[in-house]
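Below is one structure, written out as structure tokens, with a few remarks after it.
A protein chain is absent from this complex, but the other protein chains hold their places.
So that you can tell them apart, the chains are marked A, B and C in the order they are listed, and the count of residues begins at 1 in each.
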Amino acid sequence: MEIKVRYFASLRDRLGRAEEQVSFDEETVTVADLWQRISDEPIADNILVAVNMEYTDTSHRLKHGDEVAFFPPVTGG
Amino acid sequence: MEIKVRYFASLRDRLGRAEEQVSFDEETVTVADLWQRISDEPIADNILVAVNMEYTDTSHRLKHGDEVAFFPPVTGG
Amino acid sequence: MKVAITKEALDPYKEVVAYEREALPPGKHGGVVIFVGTMRDFNDGENVRSMNLDYYPGMTERHIERVCQEAMDEWDIMDTLVVHRVGEMVPTDPIVVVAVWSAHRKDSFDACRYIINYLKESAPFWKCEITTEGKKHWVEHNSEDPGVAKRRLQKTA
Partner (left out) sequence: MKVAITKEALDPYKEVVAYEREALPPGKHGGVVIFVGTMRDFNDGENVRSMNLDYYPGMTERHIERVCQEAMDEWDIMDTLVVHRVGEMVPTDPIVVVAVWSAHRKDSFDACRYIINYLKESAPFWKCEITTEGKKHWVEHNSEDPGVAKRRLQKTA
């Protein structure tokens, strides 16, 4: 399955990229699995995750075509 | 003493005048005395009075040069 | 603080922009809360064409200024603006603008609401409806709460 991944704010700066495509052969993939493919470091406690623009958590199971976003706590406008 | 009297809204329409000067020879004059000079009818319960632009009541004692206003309940802007 | 009564058509945002430019130090306030009151269609009297708002020149301004000062004393706000239209007006005309600048938005909301409540309920204005035949009809009671104006006056007296 193909997953589009997006990063915002300081996390984007730290990873050095704004978005990427990640492919999986496995059938069962969670946000936590996705993060393992992205980074060698464990996901920081304060990092938020959204799947298809809705907040969720790392146990969320992904499906083909999902857009997953990781970002630091929002600071408001 | 000379008193300037002003009327607003429906009271002005009813009395047919917006303002007038009233003279008194007496030394002690209250708002109630002033009203007696203005009208044959007793002052209506809901009529409000201001002396020099501050709310007061009919027992208020007037002095030379005071501006007295009579008006119906305010309706707000 | 500015309180103005005008017989001219009121452009509320022009007033806000002009006063902010004139009176507010740039970059210090975090926000402004604004209320713009507009003349509504008449629901009850369908033969009403326009409204004439009467006021007591001098007293009306003085009492609005006092309420703005009360707001300045009560809340942490930087400045207030009130421009109120009087005379004859028709539905959709802006009647009043209240603006409250502050570093803290909670305080500007509370202060703006306090000032507009006073203006709408207890300020020395008198509404007169004008029918399509040109007849005048003085509104007897405040539309929102007939008792408020009287209670406030009794307290003040």
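Rule of thumb we're sticking to: a contact is a pair of C-beta atoms (placed from the backbone, for glycine too) under 8 Å apart; a residue touches a chain by one contact, two chains touch by 3 or more.
Worth saying up front: this structure is predicted, and the values here are computed from it rather than measured.
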{"item": "Contacts of the hidden chain among displayed chains", "value": "A, C"}
{"item": "Hidden partner interface residues of chain C, rising order", "value": "13, 16-17, 26-41, 91-92, 103, 105-106, 108-109, 112-113, 116, 120"}
{"item": "Contact footprint on chain A, counting only the chain that is left out", "value": "6, 8-10, 13, 46, 48, 50, 53, 55-57, 69, 71-77"}
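Here is the rule we go by: only the chains that are shown with their structure count from here on.
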{"item": "Gap in Å, rounded to a whole number, between the CA centres of chain C and chain B", "value": "26"}
{"item": "For chain A paired with chain C, centre-to-centre distance based on mean C-alpha positions, whole Å", "value": "51"}
{"item": "Two or more partner chains touched - positions in chain B", "value": "none"}
